[in-house]
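Apart from one protein chain that is not included, each protein chain of the complex appears where it belongs.
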Amino acid sequence: MLKLASFMTRPAAKYLLIVLALVFPLIAKNEYQVYVMASAFIWAIAVYGLNIITGYCGQLNLAHGGFFALGAYTLGLLTADYGWSFWPAFVGALLMTAFIGFLVGVVSLRLKEHYFAIFTLCVGFIMYMLTDKWEELTHGPIGVRDIAAPHGFGIVDFTETTPFYYLVLAFLIFAIWFMGKLSRSLLGRTFMAIRNGDDLAQSLGINLMRNKTLAFVLSTTYAGMAGALYAGMVRFIGPEDGNILHTFDMITYLLVGGIGTLSGPLVGTVGIVWLTQSLQFLEEYRMILFGPLLVVLVIFFPRGIVGSFLGWLHRKTLDAGLPAAKKKESRIATGKEVENNA
Amino acid sequence: MLKIENLTKMFGGLAAVNDVSVEFEANRINAIIGPNGAGKSTFFNLVAGTHKPTSGRIILDGEDITPLRCDYIAQRGVGRTFQTTNLFEQASVLDNLIVGHRLRTKSGLWDVLINSKRLQWEEKACRDKAREVLDFVGLNHVENRLIADITQEERKRVAFALALATDPKIVLLDEPAAGVNPEETEGLADLMRKMVDHGLTVCLIEHKMDMIMGLADKIMVLDHGEKIAEGTPTEIRENPVVIEAYLGSDEDAAA
Partner (left out) sequence: MNLFFQNIVNGLTLGSIYGLVALGLTLVYGILHIPNFAHGALYMVGAFMSYFFMVDLGVHYWIAMLGSAAVVAVLAILCERLVFHPLRNSPPIHDKIAAIGILLFLEAVVQMFWGADFRRMTSPFTGIMRFDGLIIPEQRALIIVGAIVLVIALQLFLRKTMTGATIIAMAQSREGAFLVGIDANRVAMMTFAISGMLAAFAATLYAPINLVYPAMGHVVIMKAFVIIILGGMGSIPGAIVGGMIIGFAEAFGGFYISSSYKDIIAFGLLVVILSVRPQGLFAKGAH
């Protein structure tokens, strides 16, 4: 049992997962399943972004769905209305979400806890309202059609589901790879120190505003990346893509998987997206389940699946005290694989 | 080394700290005592830069640090602990300490992205520092325990270690021995002496009189935000104003 468990923290498990993801389109029953997996991956990228600011840095950002929509709209409008091709527009979407994220961050991150959450809730709502009302720019409720997909090459055509799936997978792997590096770097540790408390972090000589702003901009850029990919995949977006409910969905994914952990966002997002898919009737009423689930999680399992698992494993390996386990334990201690939840 | 000139802090219309001047010498243990609400914690917050004084100056080694933000003050060499230190419960002791040396490093986002030599070197430096301070406070045997699993006294020592990892010149300890038993208190006192032996200046707030009287080189007494006395433990013990202040208030005299 312990052996199996500790295997899951080894690099081999990572490669196994990548292989599984690579062959998934071959073993999937139909194209629709590939499509669902691709959209789960896209949401996972966004949830990784949320994890930076909310999981590692401890600031509940309720505008995350708004930044997702901002990325989607930037890509959508640049390609559909201004004739840009996908990749320049994609870069444009990243820059746009980073820039707006910076502006919002500079103002909002001076606010503490509740104020920050409420402020970002309002920012998210303003973004939603603008996509709905600013018709000259966003087409209002009609939404944006004819969004460009990336140019293909050879037989690869990104308007088809499977090639796009691989494209998304590549971005997801990049997103997780970078998050892994970040979370065990000094920078990631700095973010986590801020989560432990502003006063303590400052007494350690940490510049609060600079680090919080950096975390926030990173998180909005992740959201923008996910939004742009989403727009490229579905190629039709509307104001509802920026609905606050998407932010709440993402918080649920994050919490179920394990807030502040490296693999939590992936586990939570893919798990719940498939769960809701397999319980089709749940689609509309999923919140009847998600709502109480959120409550139960924060009361009884605030660390989510991955966080609880790692805590259990850490104690087990310490108790076992075996030389082999010793090595692993120091690896966890150095934060090599995973760690750190709220 | 730390010189306070006419320090005053008003909250609303009330003076939490009122015109306090004092000088703490290097390589000494300095204690601040006083009844509850005497302004001791506010005094610390002013020195560490968490609050800005209404008037007065704070001079560290000849440099006026009064206008600086607290992270800059920490970089100038003022380390501190809090009455309760919020550590990350689900990470190991060592993991909690590594960030303590962050202020002496420079790696940013770009270093993370390219995994620069500088980042690798600095991470090693921070890790070494964490081990070093853990060793200093006598806790290397719990290095890999989760914070959630260690004792109250060990937490106190981890908080010390975290402050020490910032390479301070002076450490401000806010009630370091609150909530630990007498033997453990003695252990913490020894640790403070050890800090001074290693060239640090210690400044602490404490209620435990026995400990203070046997430990401090110099004591400052605050009451209602004002300095009512300062001197060696013997001088303080015999000072009628201090006795008055302590008898006038209640439980602190007993503590």
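Residue numbering begins at 1 within each chain, and the chains themselves are lettered A and B in the order written.
What we mean here is this: a residue touches a chain if its C-beta (ideal position, glycine included) is under 8 Å from a C-beta of that chain, and two chains touch if they have at least 3 such contacts.
Quick caveat, the model's predicted, so the values are computed rather than measured.
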{"item": "Among A:L2, A:A28, A:V91 or A:A117, the residue in touch with the chain that has been omitted", "value": "A:A117"}
{"item": "Candidate in contact with the missing chain, chosen from A:A13, A:L60 or A:A320", "value": "A:L60"}
{"item": "Residue ranges of chain A at the interface with the undisplayed chain", "value": "54, 58, 60, 107-108, 110-115, 117-119, 121-123, 125-126, 129-130, 133, 244-245, 248, 251, 255, 284-288, 290-295, 298-299, 302, 342"}
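Operating definition for what follows: only the chains that are shown with their structure count from here on.
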{"item": "Cα-centroid distance, chain A relative to chain B, in whole angstrom", "value": "39"}
{"item": "Complex interface listing, chain B residues touching chain A", "value": "48-50, 69-72, 74-75, 79-80, 82, 85-88, 90-92, 94-95, 98-100, 102-103, 105, 107-109, 111-113, 115, 119, 122-123, 126-127, 143-146, 149, 162-163, 165-166"}
{"item": "Contact set on chain A toward chain B in their complex", "value": "178, 181-182, 185-190, 192-193, 195-197, 199-200, 202-208, 214, 218, 303, 307, 311, 314-315, 318, 329-330, 332-335, 339-341"}
